[in-house]
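Below, a portion of the complex is reproduced, with chain positions unchanged.
To keep things simple, chains are lettered A and B as they appear, and every chain counts its residues starting from 1.
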Amino acid sequence: MKLIVAIIRPDRLNEVLEALYRADVRGLTVSRVMGHGGETDRVETYRGTTVKMELQEKVRLEIGVSEPFVGITVNAILGSARTGEVGDGKVFVLDVDQVHRIRTGERDEGAVTPATPAMA
Amino acid sequence: MTHLAPLLALQAAASPPTVVPADTAWMLVSTALVLLMTPALAFFYGGLVRSKSSLNTMMMSFAALGIVGVVWALVAYSLAFGDGGANNAWIGGLGNSLLGHVGVEAKGTIPHLVFFAFQGTFAIITAALISGAVVERMRFGPYLAFLVLWSLLVYAPVAHWVWGGGWLMTRGVLDFAGGTVVHINAGISALVAALVLGPRKDYGRQAILPHNVPFVLLGAGLLWFGWFGFNGGSALAANELAGLAFTNTFLAPMATMVVWILLDYFRTGHATAVGGATGIVVGLVAITPAAGFISPMGALALGAIAALPSYFAIVWRSGTRLDDSLDVFAGHGIGGTTGALLTGVFCLKAWNSAGADGLLAGNPAQLGIQALGVATSLAYAGGMTFVILKVMGLVTALRAAPRTEGLGMDVSQHGEEAYSSGEGSILVMPDAIPAVAPATALEPQTAAR
């Protein structure tokens, strides 16, 4: 079991969701975040005050998958989130000790469906 | 509207015209009400766009208050309402430019300056209406230039033709408060602008949702409030005619909203808030040309009927590649046309002796006259807007680059965000901070424990 955490551009979210859907990855959690990296900062002015905006809007995906899905999922994200411009984001893959599906109490593989790729 | 002024003047005041305080009081209020409609429009439009372009959308309306207002004072008023002498059928003269001969003496029964200001508020909001078709992509600089050119080349002439003693007025076209001059003019120009600029890059690909529907409702509420000055004030006096126009402006949008909500309900299973707000505005648009010429029951009927063409136009348009983003044409162009034509159907001399009898009163000719006004405005405003934008397009890019568009117009055009939390924003210190800071000089209050 792995937990895949991806930081992507907000305007790529729909493409990524579609790619994941096509890859049979059904469950995921999304949140708005702000990121700092290599992008050049925006400058804004409010009356006499000038500010440098160091954080860019990003979207964070959190996807728990069973081992056979790790590669599929990562590649789906890499493929759909890339624009080639600085700021595309990162994908982190973390080990997971346990997964529970609250509704049923199912554990681990059982908690993230499907546990094995359809075409496998 | 102004073709009533002389008549009213005769009724209400002795010649030479003198200022009537009661009429002045009402027209001062009406002018303030119509001015408020432009900020109201900023909220109606601003709520309908995405947060990242909301300030830009609002500024497109607010900027018209400045730019168009100044142009109006300098020359546009004179072109619209000045005496054009030999060419008066086509355009006004320059006699009133730079406010020449525009003072406190009476025009009709109110100070000439008040008449000037009242008309100015119409010029401002008409130009601002167009912005709804080009939001989230048109660059702000070119937009400001467009406001100036459009006010001079489209609004002023058409206003002159219909209200300033021009040829359509002499033809007897009835347009009480601007169905043709304001709404058809703005609506067709918006359609053309949307075609010339092309759709937003996300249009038809992603869902583009209103970021703040309460703002849309606030805008609609304030627009209705201001519209009482728009239509009621177009009587140019605090008389029975004002009462009629006012009450019709009270009734028509109610009928439109009710029908709109029902259409929404039957099509989508829900009566939507955006739909309710849109219905109110469409009803207000449709009653505008008719307000002072038809009966109150006629206004209810007109409002109910007017919901249909605009409603289905919006539904149809949304399925096309035509990104008239906030449906200015469906709302104002089609709504104004419906109103202008129905004016020719419902109008009755019995309610306004300065008006005419319409189709239902056995005078189909009036319907033809109304159609002439509509067709003229559609053709002229549409064509001229096309020319203005194409010519502008030769000297500068009208729309932002796709990446800029993606970033949002607020940051790219105004260097601001509508709602900022200040997180991760670093203060750029100005070079020099005075050595002795005044605050410290006067040792600040010690604070509470």
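Note that in this section a contact is a pair of C-beta atoms (placed from the backbone, for glycine too) under 8 Å apart; a residue touches a chain by one contact, two chains touch by 3 or more.
Nothing here was measured: the structure is a model prediction, and the numbers come from that model.
Novice: Shown here is one of each chain; what are the real counts in the full complex?
Specialist: A x3, B x3
Criterion: only the chains that are shown with their structure count from here on.
Novice: With chain centres taken as the means of their Cα atoms, state the distance from subunit A to subunit B in Å.
Specialist: 45
Novice: For subunit B, which residues count as touching subunit A in their complex?
Specialist: 202, 206, 406, 411, 415-417, 420, 423-428, 430
Novice: Can you check the complex and tell me which residues of subunit A touch subunit B?
Specialist: Subunit A reaches subunit B through residues 11, 14, 34, 36, 41-46, 48-55.
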